[in-house]
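Here the structure comes first, spelled out in structure tokens, and everything after it is commentary.
The other protein chains are all here in position, but one chain of the complex has been omitted.
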Amino acid sequence: MLLAAPAIDIDQPFVNAALGLIAFTLVMTVGVMYATWYERKIVARMQYRLGPTRTGPFGLLQPIADTFKLLTKEDLRPATADFVAFELAVFLIFIPALMVFVAVPFTADWFISAIPLSLLYILAVSGLSFIGFLLAGWGSDSKYALLGGMRAAAQLISYEVPLIMAMVGVVMVTGTVDAYQMILYQDTVPLIVWQPLGFMIFLIASIAEVERPPFDIPTGESEVAGGVFIEYSGIRWSMFQLSSYVNMYAFALLGAFVFMGGWEWPFGTDVGWGLQLLLTVVKMSLFIVFYLWVRASFPRLRPDQLMSYAWKVLIPFSLAQIFFNGFIIVYDLPDVAYLISSGLLTVGLGYSAIFIVRRGEPRKPLQMVPARATARKPEPEPAVVAAAEGAAT
Amino acid sequence: MVAEHERSLEVVDIPINMGPQHPSTHGVFRMVLMVDGEKCVDVIPHIGYMHRGGEKLMEAMDFRQGIGYCDRTEYLAQFSAELAYVMAVERLMDVQVPERAEYIRVILTELNRLSSHFMFMGAFGIDSGVFGTSFTYAFPQREYLQELFEEVSGDRLMYAYFRVGGLAWEVTDNFVQRCHEVLKHTQQGIRDIDELLTKNEIFIGRCQGIGAFTAEQAIANGLSGPMLRASGVPWDLRKDEPYSVYDRFNFEIPVGNYGDVYDRYLVRLEEMRQSVSIVEQALEQLPAEGPIVAEKLPRRLRTPPGEVYAKVESPRGEWGVYLVSKGGDKPYRLKMRSPSFCNLSALREMCLNQFLADAVMILGSMDIVLCCVDR
Partner (left out) sequence: MTLPDGQEPEAKPEPGAEQAADAAASTPEAAATTPEAAGEAPKAEKPAAAAKAERPARPAKEPEPKTAPRVAPPAGSVNEAVAAASGVTLGAAYLVPDWKGESVAVEVSRDDVPAVLTACRDDERLDMKLLRCLSGVDWQEEGLEVVYHLYSLSKKRGVTVKTRVSYDDANVPSVAGVYPAAEWHEREARDMFGINFTGHPDLRPLLLPEDMTDHFPLRKDNPLQEIEEWQGENLREGAGEEEE
């Protein structure tokens, strides 16, 4: 779509959209292939490693090699798997992940379809994938997959709530649910300034929505050994991975548009598509690097901690945000009130996390029991003498 | 006979077979977890997949050949296992080990403890869900240790370097200098791990209060090593029954207060620092020259009849060798009291009513070596 859409000037919105989607799918697939390379390189650097180096310059051909490997792998299905659920699950995860991009405006001119309710559409479609996870978990006929599927469903639904609530706060500030209008609203000041709490909640909940560490509970390698993916192989497995990366892109883009001003801030609407695209990519990359950084440094949460964090921390705070926003709207306070209320709530969110993790009194440090030398090293002379004597006999 | 509609309302605990092939069972270990949702209501460990009858095999090997088998049993703390074995034979034969050999033994055993704990740190990080970062922080530094062991013993994994009465051969000329170099890297590794995990909120949330054992429970279940010390029992064979030349060093024994997974991690981390200190002291005291094998050893080692229980503080706990000899050049009976085996026997009690994800952490905190469990 990126390259194709402006060139094709057909006055048929459906054809146009279809062509754009096809082009976009291809671009996205290649893009995701290189997202893996990018991720491997960045995470490797964070881990004292080099990442792929052997295939081509800087290992640039590694994703292609991987793709060929995955495509030529045997496609296995357990004999006892539910055929329909097992096969359908892949598409139920893969297609919604791509459908999100229909409503995403990349620059002022480039988008597949201008939906007036685009934010609503994006959130609704991205929330569909949990059905796929449930189906995959059930259809694989494996207990690990079932556990993973149940965990995925619980997690995705739980984090959908704070995510949408954070968006509601933003919608209240801007007064629109159209992503395009929302970007235009951020002409001078990006929304991250007015809604820092919404941004924080979005950041946390979006990691959970794309199931990346530390929220990779449904696929936790050390617990459920891959979770729903455990019985998939070859092309189907790679479609799961692909959709996971596409999801990550989608949420990075969403964050860039809703909170960072997208292509609008700070240069305005009329700077041309080149700079706008660059702005979009840079802002998106910031999110992606953040996701990778978190992945390389945090352990995984436990399911109950994950749940309690969503329901006991994020949702109350996002509700409070909505309440304050409503108060400001009703009494027509100046915009700075958004910043103050939301900023204070953000500080509260940070503290609450610490209190929730460290409940009770502070732990005592380790006791150090000294073990002191009771014997001394004998003087070297007798030892040498003894050795000499030993040699003599 | 239960009616169909009633059956559908039955709540069933699902048995989950974790292992023998599972990323976080640290080898071929299988535990059947009966889970009610995410809670473990029962845990049934199954071991023995790696059982090779090592004790029987060692009855057929003479005392020198048996040393090699010790490595194969405890492949992460080989020097500790070798040390216990040669100590048992030396005690029966009443061999006096030369000073220099004792120091080199201590240095290598402590460095081995460091490499073993590095392995634990890496693996435990993975168990807790860090995407490989703990591993890649720990392993480059562990690699320096491995290189040192290779230089000294000629092998990366199966060192077989200790001998009854001393060492197999003299260490390399630049051994002391190399040790100092390696210790620098080691300290870097300890710092990295410390910064990555110790203060990490999620790590703390995952570790604190999990799998806690009181001191009484820990003793009754026969735990030893860092597991026991984390429960608040200041028992370390290096201090309480000092063997070799351990009574010549000043060091501290970290003892936990809560006995949970986090304390076990902290105890091991602190132990690494203490090991560095012990190695530094030992390098300082190491006699520059001297014999490395006891003089006047018979060519074929024969022990008098008798029995001895030799024990060392291996990175996992008390590694004991119960050696019964009827005379001759082979053990009549050799029992290896492996700390992994004894620690693992407490797994069920620790995991009951914990979450599935915690069971993984608890198993990880035991730092088992499956070869050492099954022998």
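General remarks:
By letter and in written order, the chains are A and B; residue numbering begins at 1 in each of them.
Here is the rule we go by: contacts are C-beta pairs under 8 Å (C-beta built on N, C-alpha and C of every residue); 3 or more make two chains touch, one makes a residue touch a chain.
Every value quoted in this text rests on a predicted model; they were computed, and no experiment measured them.
Remark: the absent chain touches shown chains B in the intact complex. Touch with the chain that is not drawn comes from one residue among B:10, B:94 or B:173, which is B:94. Only one of B:235, B:249 or B:262 touches the chain withheld from this view, namely B:235. Listed residues B:15, B:53 or B:154: the one in touch with the omitted chain is B:53.
Even with one chain removed from view, chain B keeps its contact list with that chain: residues 47-48, 51, 53, 55-57, 59-62, 65, 87, 91-96, 216, 219-222, 233, 235, 240-241, 243, 295-300, 302-311, 318, 320, 322, 324, 326-330, 332-333, 335, 337, 341-342, 344-346, 349, 374-375.
Simple rule for what comes next: only the chains that are shown with their structure count from here on.
Chain geometry summary: the mean Cα position of chain A and that of chain B are 38 Å apart. Partner chain A is touched in their complex by these residues of chain B: 14-17, 22-24, 35, 38, 98-99, 125-133, 136-137, 140, 196-197, 200-206, 208, 232, 234, 236, 238-239, 242, 245, 247-258, 262-263, 266-267, 270, 285, 287, 290-291, 295-296, 355-358, 360.
Contacts from chain A toward chain B in the complex involve residues 43, 46-49, 143-144, 146-147, 213-214, 216-217, 220-223, 225, 295-305, 353-354, 357-358, 363-364, 366-378, 380, 383-384, 387, 390-391, 393.
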